[in-house]
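For this depiction, one protein chain was excluded, whereas all remaining protein chains were kept in their positions.
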Amino acid sequence: MRVLHHPVLGDLTGQKTVTIYYGEEPVEAFEGEPVAAALLNAGIRVFRKTAKRREPRSVFCAIGRCTDCMMIVDGIPNTRTCVTAVRDGMRVQLQDGLAPVGIAPEAGGR
Amino acid sequence: MPEGVVYTGIPSREELAACPGIPTEARMARGRVAVIECVQEIPCNPCESACRFGAIEIGEQLTALPRLDGEKCTGCGLCVALCPGLAITIVDKSFSATESTVDFPFEYLPLPGEGDTVDACSRAGETVCPARVVAVKKSPAYAGTAVVSIRVPTAFADEVRTMRRLPRREEDI
Partner (left out) sequence: MRKITAEIAVVGAGPAGLCAALEARLAGADVVLIDENRLPGGQLFKQIHKFFGSKEHRAGVRGFAIGQELLAQVSDSGARVLLDSLVYGIQPDKSMGLLTAGENCLLLAEKIIIASGAKENYTPFPGSTLPGVMGAGAAQTMINVNRVLPGARVVMVGSGNVGLIVSYQLLQAGAEVVAVVEGAPRIGGYGVHAGKLRRAGVPFYLGHTISRAYGDDGVRHVEIARLDERWNPVPGSEFTLDADTICLAVGLNPMTELVWMAGCQFDYIPALGGHVPLHDRNMETTVRGLYVAGDVTGVEEASSAMEEGKLAGVAAAEALGYLDARAAKEKKAEIEARLNRLRSGLFGEKRREAKETQLAAMQRARESEKEVV
């Protein structure tokens, strides 16, 4: 959910939007914001599942340290979504267990 | 639960009685005056420089409690918006024969409108009585803090310190 109005920060206006895809599902995002913020705003909370027990994980630190929010972004696994900015048309996938090895990066990610 | 600000977040009666920022009963009866409920020694002094009348003194020791000079205080209210702890209100027990006003900082949306009836609340967030909004002030000098003034029966003027937050409308989220 967006905080469009704020008593201290004021109103959010004139934000440019882009569309990213969570699987096949289009998700509207603000230009330049982290992938994780766009997903949380859309109500998507499960970012990856652990390798052994398939437990769900999501954002914990939001500063790129804890790696709990890693997903497959434009084909690149282990991408920290809290510090990766959205790009129009970006493809974001749940990372289910360990990411497959040897995927060739299609576009520059992190 | 034991009393006192470290156990409840609310200054106890004793802490308020010993607090140098609280004006006398006589001063409150005479008209608008700042009530500074700052009872912990924290390094903070914006209230001192906020006051143009020299009514608030902290001094060299940054952690000293603010001391109010009720004679110098005009009740202008600039300190209300500038206290980072939101610990200052303006109380006026001379408002009418039966009513007082309480001005408090308010940093939530939506803001009330003048003339609205709101729930006046205590330091513990409990509803004390209904209250009429006298004024809602938002000045650039307040840096994002609004100051709301409400009128309440004088019997409740020492108890009321804020109003209940209003339900957020769709367009405020």
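Every chain is named by a letter (A and B) in the order it is written, and numbering of its residues begins at 1.
As a working rule, contacts are C-beta pairs under 8 Å (C-beta built on N, C-alpha and C of every residue); 3 or more make two chains touch, one makes a residue touch a chain.
Since we're looking at a predicted model, the values are computed, not measured.
Listed residues B:Cys51, B:Ile90 or B:Cys121: the one in touch with the omitted chain is B:Cys121.
The chain not shown here is touched by just one of B:Arg27, B:Lys93 or B:Arg161, and that residue is B:Arg161. For chain B, the list of residues touching the undisplayed chain reads 1, 5-11, 37-46, 49-50, 61-63, 82, 84-87, 107-109, 121-126, 143-145, 161-162, 164-165, 168, 172-173.
Residues 1-4, 6-9, 12, 32-34, 37-38, 40-41, 45-47, 55-66, 82-83, 85, 108 are the ones on chain A that touch the missing chain.
Going forward, only the chains that are shown with their structure count from here on.
Distance between chain A and chain B, defined via averaged C-alpha coordinates, is recorded as 43 Å. Interface residues of chain B facing chain A in the complex, by the touch rule stated above, are 107-109, 111, 144-146, 171-173. Every residue of chain A that touches chain B in the complex is listed here, in rising order: 1-9.
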